[in-house]
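Showing subunit A:
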Amino acid sequence: MSEPAIRLTGLRKSFDAVEAVAGVDLDIADGEFFSMLGPSGSGKTTVLRMIAGFELPTAGTVTLAGRDVTRLAPFDRDVNTVFQDYALFPHMTVQQNVEYGLRVRKVARAERRERAAAALRAVRLEGYGERRPGALSGGQRQRVALARALVNRPAVLLLDEPFGALDLKLREEMQVELKAIQREVGITFVFVTHDQQEALTMSDRVAVFKQGRIEQVDTPAEVYERPATPFVAGFVGTSNLFEGETARAVLGREGVFSVRPEKIRLGGAPASTEEISAAGQVVEVIYAGAATRFVVDLDAGPRVVAMQQNQQTSPADVAALRGKPIRLTWRAEHVVAVPVNPR
Partner candidate 1 sequence: MRTTRVFTAVAAAGLLALTGCGDGGGATGGSGPGGIKPPKIDKLASLGAGEGQVNIVAWAGYVENGSTDPKVDWVTGFEKETGCKVNVKVAGTSDEMVTLMKTGDYDVVSASGDASLRLIYGGEVAPVNTDLVANYKDVFDGLKLKQWNSVDGVAYGIPHGRGANVLMYRTDKVTPAPTSWSAVFDPNSPYKGKVTAYDSPIYLADAALYLMKHQPELGIKNPYALDDKQFAAAVDLLKKQNELIGEYWSDYTKEVQAFKSGNSVVGTAWQVIVNLAKADGAPVEAVLPSEGATGWSDTWMISAKAKHPNCGYLWMNHIIDPAANGAVAEWFGEAPANKLACDKTADKNHCTTFHAADEAYFDQVWFWSTPVEQCLDGRTDVKCKDYAAWTQAWTTIKG
Partner candidate 2 sequence: MTALSTVDRPAGDDTIAARGPVRRLSSWLHRHRGARLAGLLSAPLLWLLVAYLGSLAVLFVSALWTVNSFTGDLVRQPTFANFRTILTEEVYRTVTLRSLGVAAAVTVIDVLIALPMAFFMAKVASPRSRRLLVIAILTPLWASYLVKAYAWRVMLANDGPVDWLFGGAGNGPGYGLLATVLVLSYLWLPYMILPIYAGLERLPDSLLEASADLGARGGRTVRSVVLPMIVPSVIAGSIFTFSLSLGDYITVQIVGGKTQLIGNLVYANIGAANNLPFSAALATIPVLIMVGYLVAVRRSGALEEL
């Protein structure tokens, strides 16, 4: 196995008294689409900035393709960044923005032209070269920023919440597009986001951050299906957590367990070895287009959320359930034990 594209060892960063990154060890493989997911202030952006070289670690090392770059300036690292606010140079045209990195590296004019044109083509912005960033929409600016980074053919592309400023529709379009581009260019993408949906749909692997530490690193499916910590279970998707008294009462087991809302069925038979069932009362019915969420207070104590596709039911049907007693059922295999003390 070759060197990982990025290797972080014992990475720490403190700002005055605050420890933003409290010891991160991570390998990111070459060509991987890697997401760093976490709430704001969890240290994911700081890690990204240390990989880019905008921040120097308080401790630990950053290694890019086997080369220790911990103390190198951004311009000496083979990475490029797409910024959250795009950071396009407003006094330059789109063409000049995209060519900037090549011009700085003294690439010949003809080659510069060609590569910039190719990069703009890749992000579907042919013909926009003479415009200024101010005359572009948010999505277009986003793509210019992408082209400006990709044109340099870096080993690693860092993306810092690149879709944060886009509306939902555009965001979903861009997610698909970005994934396609990544497949095309085949370079390592490190993607920072606080949107678990985004991280799950795009990534090869996801690292979930909490308070400067990584809680779990795994494929999206594993992270979702088998959260390594109660935090991951709560942060990635919605989870019904059973612990202590309620775990004993509902599941008859000792420990912390998670059940995803979409795994819970309305109605059903009493408990068997394969299925777990609990009675309760519907407190709230939330209609959400494709699905409906039911908030149910179980007789055994805990409040759980169940989700049902609106395949056959009408809004009126589900609304009528409010306040009614109900029975919930889910398969035993969907009860996931969550380690209380990970690592």
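For anyone wondering why these and not others, all candidates are chains of the complex that A comes from, given by their letters.
As a working rule, a residue touches a chain if its C-beta (ideal position, glycine included) is under 8 Å from a C-beta of that chain, and two chains touch if they have at least 3 such contacts; residues count from 1.
On a predicted model such as this, the values are computed, not experimentally measured, just so you know.
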| item | value |
| --- | --- |
| Of the listed candidates 1 or 2, the one touching subunit A in this complex | 2 |
| Candidate 2-touching residues of subunit A, taken from the complex the two chains share | 52-54, 73-75, 79-81, 83-85, 87-91, 100-101, 104-105, 148-149, 152 |
